[in-house]
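Missing here: one protein chain of the complex. Every other protein chain is in place.
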Amino acid sequence: MATTRRRTTTSRNRRPEGIGPATSTTAANDAPDLDLLEALRQMTLIRLFEQEAERQYKRARIGGYCHLAIGQEGATVGAVAAMRPEDKLITSYRSHGFALARGTSPEAVMAELFGREDGCAAGRGGSMHLLDPGRGYLGGWGIVAGQLPIAVGVALAAVKQEQELAVVCELGDGAVNMGAWHEALNLAGIWRLPVVFLVFNNGYGMGTKVEQASAEPEIHKRAAAFRMTGERVDGQDVEAVHAASHALLDAARRERKPAVLEVMTYRLRGHSVADAGTAYRTREEIEEWAEKRDPIALATQRLVEAGVAADELDAVEREAQAAVDAAVAFAEASPQPDPSTLADFVYGDPHTGEQFSRMGIGSPAGERTVLEQMGAAA
Amino acid sequence: MATTRRRTTTSRNRRPEGIGPATSTTAANDAPDLDLLEALRQMTLIRLFEQEAERQYKRARIGGYCHLAIGQEGATVGAVAAMRPEDKLITSYRSHGFALARGTSPEAVMAELFGREDGCAAGRGGSMHLLDPGRGYLGGWGIVAGQLPIAVGVALAAVKQEQELAVVCELGDGAVNMGAWHEALNLAGIWRLPVVFLVFNNGYGMGTKVEQASAEPEIHKRAAAFRMTGERVDGQDVEAVHAASHALLDAARRERKPAVLEVMTYRLRGHSVADAGTAYRTREEIEEWAEKRDPIALATQRLVEAGVAADELDAVEREAQAAVDAAVAFAEASPQPDPSTLADFVYGDPHTGEQFSRMGIGSPAGERTVLEQMGAAA
Amino acid sequence: MSATQAPAGIETMTYREAARLAMREELERDPSVFLMGEEIGVFQGSYKVTAGLFDDFGPDRVMETPISEEGFVGAAVGAAMSGLRPVVEIMTLNFILVAMDQVVNHAAKVHYMFGGQVGCPLVIRTPNGAGNQFTAQHSQSFEGWFANVPGLKVVAPATPADARGLLKASIRDDDPVLVIENLQLYKAKGEVDTSVDGVTEIGRARVAREGDDLTMVAHSFAVSRCLSAAERLQADHGISAEVIDLRSLRPLDMDTVAASVAKTNRALCVEEGWASYGVTAEVATRISTGCFDDLDAPVGRVGMAEVPMPYAKSLEDAALPHQEKIITAAREVCGA
Partner (left out) sequence: MSATQAPAGIETMTYREAARLAMREELERDPSVFLMGEEIGVFQGSYKVTAGLFDDFGPDRVMETPISEEGFVGAAVGAAMSGLRPVVEIMTLNFILVAMDQVVNHAAKVHYMFGGQVGCPLVIRTPNGAGNQFTAQHSQSFEGWFANVPGLKVVAPATPADARGLLKASIRDDDPVLVIENLQLYKAKGEVDTSVDGVTEIGRARVAREGDDLTMVAHSFAVSRCLSAAERLQADHGISAEVIDLRSLRPLDMDTVAASVAKTNRALCVEEGWASYGVTAEVATRISTGCFDDLDAPVGRVGMAEVPMPYAKSLEDAALPHQEKIITAAREVCGA
């Protein structure tokens, strides 16, 4: 399927401003060509960004859980490129690439990883909880499959609000064994909601092989349990991912058809920066994917074959590295959140301070400060 | 499928002692004939027992939730008849028929409904929580689909203990939309466990039609999401249910093959005694099933066609009514649990009293008595 | 039903009708409000709280769901993040256990974790309580767990007026709010002023009965238990008990409680659930520490007997925090 959809597109070499959904200017129905050079720019930016994040983690500028998607850039960029500006995106915790592909500035993402005020989640979320509501990115979530029911609700709201859009919900292969997967897909099915469940099958959930965890390892076939379309695509082929995503998103938008798209990919790093990633797979396997199936190398090769000039390709990497360096500089310069803002955002209702104003008596130490900061007399 | 398996069996008219698994004496592999007359006895007993329970509920001798399965006797008896003595049974809350079919005495079941000491759960469980560990009945459970993971664990234990047996787990059509269904079937699949998920599809979960709740209303097809066998059978045909159950249980026992058996049936009463059962379906529909698809009428008709004497058939009802009357008398005579036994069974470990013996200081009133009754100094 | 026509002026209606009235009024007032839940449509609600609303507002505003609490609570979170105001019915509190992750680790986290950029104006209404021989899996009252979670608000109406007023306030609140109703209270009658909007502010306790000798603090159905116990205490033992209806567990109005204890110098906390590690643990601690110098005796607590609720009537009766237990505990606190 992947191969049949393959096209190189350097003949008409568009260059949209900055990075962002490449298809935003294309027509609704006919599968448009992907701007492969632009896709390469995004993949390269994501790759270099995550390699930098890895370095910064080792330097303890980044903490907590940090999940890199190095090797999965083709899957991420191909799918996001098929989204329109009005579409919504919800993902798991492995989310750096999604924010960047959707157009969030590297500065805002790196600042979030650094836990700074100017981070895309104001430093409150960190690596797992990036978001960009302005671009329809409703967050990276940390509980396996927990984001699926939420994505269903976002699609439900779109239908109720009569917006013609699609919701992309990314999850991993390990998430398809959670009950939330079943309930979410069943609801999407009976309510006919415009949501595409984008399963990134990278072969493992932490150290567990798909075959060991899932009684139906061909995950896209599970869509049938909900009379839903299920497809599988080569995730290292950014054009194939784009074409498959485009078709399913289009059907979701215009016919409210939910679907499952299983994207076959591979994470070249460990589960998180804390995992060497070699206890449960061979070095040979990793090298095989790195050498033969790297989505960036594959795309570059196609562009070369299509006659793109070498200096143009060099520029891609140069520009990406410059953007990453700028992001680090920006993150370093951004202030750490002040402890006096600890209680900001616990609640959103303007009356909250008043509501809590009578709670002070007998409060434990841990709460008294929060009440004070919430503007409730303690 | 049902019809192909149909046989009448009055030619060799076995009469096992009391009621209980009719196939217990048959060979392992070849699908044996069902003793239809014995099956009729069980169905009739269950029918009359539940009609009596309904009366007793109205007389306030029975309280709480009481879910009748009138109309589903063929499904229950057919499936249980295919079980062997060593097999295990786990069900939902609609469980009177299962206990009776498995051989629990009507006395013990009625006493449980009355909330008496001699009830099969010592009056602690009531209608939803019948059990009979001696007969491998590990309980009726009240949380929709909550019993599925437990059934998987019982099957897992059997495998670990190298017992060749099958686990029958009954659930309703509404339960297949719970996450627990998905997780339980996936585990049964990857661990190759001997469990048959017996889905009683009676068309409704409370007032919700299957088509409205399940994106794949042909429930047995959902087995495919776990590469599991899924079959559908006519639940009003006790012989068909028996034959289908027997084949799947046999495969479970000998090949550790889990399966889904969707049994098409109908509840003639409301969801529980509190529900008239007419807000969400037509009286015509109910009458249609009562008149044309009553499993007891269908079995009786076959026996008549097979030449069973009328007086023998009359005896069936007489004996069943006598058993039900005896059960009521027994239940009435059984004592109510004494309040001083309130704390019995909270914990099972013999050291519990000692463990809790230092908890008394500052205890709330609601706990102090319990501590005392648990034998912990308060 | 009288409630559903909502004529002007004071009306006597049941707690059930009052909750229904609140939903009707908010559905009419705000198009972004919609209801979700099992059997809330053609079945008219498992406990008939939503009766008639499906017929009047249709399937888009009154959405029937499959049995998938985790799924539709999560869907409600997503809808709330998208600007709608879902009001979810969980048939009884017991069933929220399968949706715990969506309530505690999703709804409660949205606004904070994302730096205040996305809100979650979600309401979950569900009844707690025992007393119908529903047995161990269906008789629980663990609402205190949610009150432990920053990001959530928890209210528990004890009267028809508050069943309407607190639900309306919760629906209009921009944060996730759990509204704990009660199975026994559904049939309780009381006066509701339908001539006014009738919103009950979240975070204000109510003095349900005035008294001088003892302060009884409770929420939900336990308030009714305390009120009848108070009558008996007055009549049989000459103890004048003040009864505080907390109304809200998070936030908690300690000012009202402390003012009462300052007057009575004695306190008894009562709840339907298990008291150890329950709601009364928090309330009693705050009284004990916040009113340290005012207390003439240790604060008392009464809850359900700490057992999984048994089916047999004789045992269930023994397990409930009934009037006798409250009176005994009250006399203990008063040394009478």
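Should a chain be cited, it is by its letter among A, B and C, assigned in written order, with residues numbered from 1 in that chain.
Following the convention adopted for this analysis, contacts are C-beta pairs under 8 Å (C-beta built on N, C-alpha and C of every residue); 3 or more make two chains touch, one makes a residue touch a chain.
What you are looking at is a predicted structure, and each value in this text was computed from that prediction instead of being measured.
> In the complete complex, the chain left out here touches which of the visible ones?
Answer for the hidden chain's contacts among shown chains: A, B, C.
> Would you indicate which residue among A:214, A:229 or A:245 is in contact with the undisplayed chain?
For the chain that is not drawn, the touching residue is A:214.
> Would you indicate which residue among C:18, C:51, C:75 or C:98 is in contact with the undisplayed chain?
C:98
> For the chain that's not shown, point to the residue among A:32, A:74, A:125 or A:348 touching it.
A:125
> Hey, which chain C residues sit against the chain that's not shown?
Counting only chain C, the missing chain is touched by 70, 94, 97-98, 100-101, 104-105, 108-109, 112-113, 135-137, 140, 142, 144-145, 147-151, 249-250, 252, 273-274, 276-282, 284-285, 288-290, 292, 295, 297-301, 306-308, 310.
> Take the complete complex as the reference. Which residues in chain B touch the chain that isn't displayed?
Touch set of chain B with respect to the missing chain: 90, 119-125, 129, 131, 133, 138-139, 141, 143, 146, 148-158, 160-161, 179-180, 183-184, 186-187, 190, 344-352, 354-363, 370, 376.
> Name, in rising order, the residues on chain A that touch the hidden chain in the full complex.
Counting over the whole complex, chain A touches the hidden chain at residues 63-65, 115-116, 121, 123-126, 128-129, 141-146, 174-175, 177-180, 205-208, 212-214, 279-280, 336-339, 341-343, 346, 362-367, 369-370.
The rule is simple: only the chains that are shown with their structure count from here on.
> Any idea which chain sits dead centre by C-alpha averages?
Central chain: C.
> If you average the Cα atoms of chain A and of chain C to get two centres, how far apart are those centres in Å?
So the centre of chain A lies 39 Å away from the centre of chain C.
> Approximately how many whole Å separate the CA-defined centres of chain B and chain C?
Roughly 36 Å, centre to centre.
> Would you give the residues of chain C that are in contact with at least 2 other chains, written as numbers and ranges?
Chain C, residues with two or more chain partners: 66, 68, 70-71.
> Would you mind listing the residues of chain B that make contact with two or more other chains?
Counting only residues that touch two or more other chains, chain B contributes 177-180, 212-214.
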